[in-house]
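A protein chain is absent from this complex, but the other protein chains hold their places.
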Amino acid sequence: MAKAVLMQGNEAAVEGALAAGMRFFAGYPITPSTEIAEKCALRLPQVGGKFIQMEDELSSMAAILGASAAGYKTMTATSGPGFSLMQENLGYGMMAEIPCVIVNVQRAGPSTGLPTSPSQGDYMQARWGTHGDHPVIAFSPSSVLETYTLIIRAFNLSEKYRTPVIFLMDEIVGHMREGVVLPDPNKLKINPRKTSFHDGAHKKCYYVPEGAFVPSMKPFGQGERYNVTGLVHDESGFPVNNSAIADKLISRLLSKIDDHVDDIVRVEEYQMEDADTAIVCFGGTARAAMDAIEAARAQGMRVGMFRPITVWPFPEKPLKARLPQLKRILMVEHNHGQMLLEVRRAVSGAVPVDFLGRIDGTVISPAEILANLNEKEAN
Amino acid sequence: MPSDLIHEYMRIDHLPQIWCAGCGNGVIMRDVAVAIDQLLKDEEYDFDRDDFVIVSGIGCSSRAAGYLDFNSIHTTHGRAIAFATGIKFANPKLKVIVLTGDGDCSAIGGNHLIHAARRNLGLTVICFNNHIYGMTGGQYSPTTPNGDVAATAPYGNVDRPFDIALLATGAGASFSARGDVFHARETTEIIRKAILHDGFSLVDVYSICPTSYGRQNHKGSAVDMLQWQKENLIPTAQFHAMSEQARAGKKEIGILAFNDYPEYTDEYAKVIEACRKQTGGKGRN
Partner (left out) sequence: MGNRYEMRLAGSGGQGVILASVILAEAAVDSGVTVIQSQSYGPEARGGVCRAELVLSRGTLWFPKVTRPDFLLALTQASLDKYGRELAEGAIVMVDDSLTVPEWLEGARLVPLPILGTARDAVGKLFTANVVAVGAINALLGLFDEKALLEGAMRRLPAGSEEINKSALAAGAALVSPELAAAFAQKIG
């Protein structure tokens, strides 16, 4: 067995990204994500990759889209204020179907907020931050090892679905160090960039044949001349002002995710077999929930954890499958109740959904969760 | 009948273009095509047409990317230079040409312009400078002259304008130039040199906008506006021969800054090389 190494969550994001084939990073320093930029600056040239510190987050997002169009697997990393600045070009990436990964190590907001304090307040922004109807894939890791393996999946799905993927970390996981045994790099499944057109004859870069759900594009400079735009475009990539084509394009952008939810969604269920109470949580919050569940079980409560690893699309189906056995759901998150809205929507009143959250920059402790469970049990 | 140039370098099925009658943008687009054509045909150089990438932002200027038959990407407002930075830095063999406008590159995208100039990454930025926001209907831009009328300056523009070529020079551009629509031949030659330049190059090309700028400011027809360019924008040699007095109110057309600074991708290649030596020729992964 390989030796365990001490690694920080932010470092694991970089090492996982490199294992996934990321060779271009553009970013702007911001707490608590800065270690990611620093590590990329150190590691990328060692493997022939490129690192650039841009003048702001708007240009960082633009640069990774440009580099991706030139054939690279690309990434940027930021936190709340920078994530806000990236939203317009994030939408461009979705519209133009340019793969890339955006890491957001969340901190307490709004605005500059509490720069060094943990939060999960960007959950809804990850879904709805950019304007218009658009698809979103977002993952949230809860350990250092999962940061490594999950970011590889983020890159893989980004290529498979040709869309930016949001990697929603939090300060809890980003800044903690654990001993990890990384998987054998030769055994990792890596989706390579597709480098030919589906429609070789007509060179229609956005042509999607029967049975496929995304176009397949050659990078710039490989012998084809095509157009990319953020405007509504036809299969040849040129802007059109045609409602039928607009409907077809936007519908495909949405359905390429909606039709493959089962492929995209992953959840962790812990002690759920006999549970009548489910704690729903994601990211670093799960760590307090795990300890609380252990303590609650020791007191005889039947509590389990339902943890969306894929946070967008929200894992509606697996949660609904658990409803018949549940008396109660407790949503625990470091915000004022954001995933709570999705849980309540999915549950539609079938089971009471309570909420435990924090917006003060401090971490929800296992004792706090346990107290909440005890209080309900007593009632 | 379209000329051979149009057949060769324009996407015929996407023409005619959307620009208004009398607009100068078509001339600038043609200058770019001619400059590239000259370079591709020049035996001294080994350019591959597929290595050219045209990047544009948003605005009247930026529609040019769709008409030119090269790799092309029409990006978001103000961010063309930032997208281009990613493309060029990822693949330095590409010849990346940014087609932008005065609002696109000096208002919303001004920060990217000065930082690209400072880095000296090998991009060529051609600014179609019509001194107005044309596509949205004539609002004042950072290059609209002080006192001029615009849709958002009905009582006259109180802003002081940017001179984009001087702005880029001040930001450390290794190549900064000014051209115009009237002096198409001279401007084509400036663009050709800008593309050849090993480093960041900017050409601020004065366009004419009879519809959104000229009409509000009583500048007359397109011909009148060209006449103004002929009389007030003076090619370098001529400009330098003029007395200080005669130069008043006139501007020089030509290369205003030309410096041999290290190019960014070359410098980063050295970083990669040094790193590889340090790690014994191979990194992990």
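We call the chains A and B, going by the order they appear; numbering starts again at 1 in every chain.
Everything that follows uses one rule, which is that a contact is a pair of C-beta atoms (placed from the backbone, for glycine too) under 8 Å apart; a residue touches a chain by one contact, two chains touch by 3 or more.
Model, not experiment: these values are computed from the prediction.
J.: In the intact complex, which of the presented chains make contact with the chain not displayed?
T.: Contacts of the omitted chain with visible chains: A.
J.: For the full complex, which residue in A:Glu294, A:Glu316 or A:Asp354 touches the chain that was left out?
T.: Of the listed residues, the one touching the omitted chain is A:Glu294.
J.: Can you tell me which of A:Ala138, A:Ile172, A:Leu249 or A:Leu373 touches the chain that was removed from the display?
T.: Among A:Ala138, A:Ile172, A:Leu249 or A:Leu373, only A:Ile172 touches the chain that is not shown.
J.: Thinking of the whole complex, not just what is shown, which of A:Leu6, A:Ile190, A:Ala321 or A:Ala350 touches the missing chain?
T.: The single option touching the absent chain is A:Leu6.
J.: Residue by residue, what part of chain A touches the chain that was omitted?
T.: 4-6, 115-116, 172, 175-179, 284, 286-288, 290-291, 294-295, 363, 365-367
Criterion: only the chains that are shown with their structure count from here on.
J.: With chain centres taken as the means of their Cα atoms, state the distance from chain A to chain B in Å.
T.: Centre-to-centre distance between chain A and chain B: 38 Å.
J.: Please output the residues of chain A touching chain B within their complex, sorted ascending.
T.: Residues 15, 18-19, 24, 26, 43, 45-48, 50, 52, 54-56, 58-60, 62-72, 74, 88-89, 92, 96, 185, 219-231, 238-239.
J.: Please give the residue numbers of chain B that touch chain A in the complex, ascending.
T.: Per the touch definition, chain B meets chain A at residues 11, 14, 49-51, 53, 55, 65-66, 69-76, 78-79, 81-91, 93-94, 111-112, 115, 268, 271-272, 274-276, 278-279, 283-285.
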